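The structure is given below, and queries will be raised subsequently.
A single protein chain has been omitted from the complex, and every remaining protein chain is retained in its original position.
Right, subunit A next:
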Amino acid sequence: MPRTARDVVFVDGARTPFGKSGKGLYAETRADDLVVRVIRELIRRNPGLPPERIDEVAIAATTQIGDQGLTIGRSAALLAGLPRSVPGFAIDRMCAGALTAVTTTAAGISFGAYDVVIAGGVEHMGRHPMGEGVDPNPRFLSEKLVDPEALVMGNTAENLHDRFPSLTKERADAYAVRSQEKTAKAYADGKIQQDLVETLVRSAELGFGLASADEPPRPDTSMATLAGLKTPFRAHGRVTPGNAAGLNDGATGAIMAAEDTAAELGLDARMRLVDFSFAGVEPEVMGVGPVPATERLLARQGMGIDDIGLIEINEAFAVQVLAFLEHFGIADDDSRVNPWGGAIAVGHPLASSGVRLMMQLARQFAERPDVRYGLTTMCVGMGMGGTVLWENVNYKGDK
């Protein structure tokens, strides 16, 4: 029988508020508990989806040990009370983990192997600092395959400033200030809260509490406050804690479905997956990854950047966003880009962030029937980029 690819839709997303790692909200809360809360919220918000119809639970984590180990997609599914018949797995592409959980399972849906999946990610960078337990092969060094400095993400951001001298610290700081402002406004307008699920936090000292909002945003950020920050990766450098995402804890999840299954179950399809692309770049400048990933995708679709009405790009570092914008000739303050701010403000719990981009894009699509296409894109450690192209199901314009 000839095989027909099926259309895949993004149905719904939810996430925990993001916390600051270390002494933040989730200091004494387990990573798997965050994932469980998200999964249960997705089920609750979509009563039309019988849990036994979920064909896969794909959860990304960069550091897959401890409470992020034990095949977290499967263990979280069990802990969430999904039927035991529902399988799950763990997936890793560093920062693009959740994004890859979506594309991988979406490909499975399109192929006909799944009807409905839950895809998401988690990173508790407090319990699992970046690089925990890694053991880089000495050949990286001996054969000069990768500059050891490239394993520290901040260094790769400094390298980007070197490569593109026009991307100054001032531009990066200005971008960061705008990210904070846009997030503050989105919060004030109740945009971001729509996808948050309030989450119990535990503290032996403070008792139980409830995380109801993202902890990282600093709405009072200004050029002046940023100017005084240290540059931890390089003396007299350009990358500061103010123009980069912080170290964060949080979890995200999304329901993805075949468009026909969504219709059958009465699930609300919010955007249609058109295509996705991953590309590798030199690890030393990993932040430029979204450029070739997006170029490849647009070329395959015969589209140009002007066909894209909304872009959700992960803000690991301001400079890495600027590199993308400059490449495509987009202004630093273009309103199509991260309208609600980004990771510099709300935080970037590594493997969870990709799905946050998607849930925000889906919300924006609903408000913008004039926009047909949008991108979610992010750079990835070890030199990669990943981009997903989405179509707005609410699009009312010319086809």
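Points worth noting:
Heads up, the rule we're going with is that a contact is a pair of C-beta atoms (placed from the backbone, for glycine too) under 8 Å apart; a residue touches a chain by one contact, two chains touch by 3 or more; residues count from 1.
Please note the rule applied: contacts and distances are computed from a predicted model.
According to its UniProt record, the chain left out of view corresponds to "3-hydroxyacyl-CoA dehydrogenase" among "ATP-binding cassette domain-containing protein", "ABC transporter permease", "Acyl carrier protein" or "3-hydroxyacyl-CoA dehydrogenase". Residue A:T199 is the one among A:T63, A:T103, A:T156 or A:T199 that touches the chain not shown. The missing chain, though absent from the display, is touched by one residue of A:L42, A:V57, A:A80 or A:C95; that residue is A:A80. Residues 36-37, 40, 79-81, 197-200, 202, 204-210, 212-213 are the ones on subunit A that touch the missing chain.
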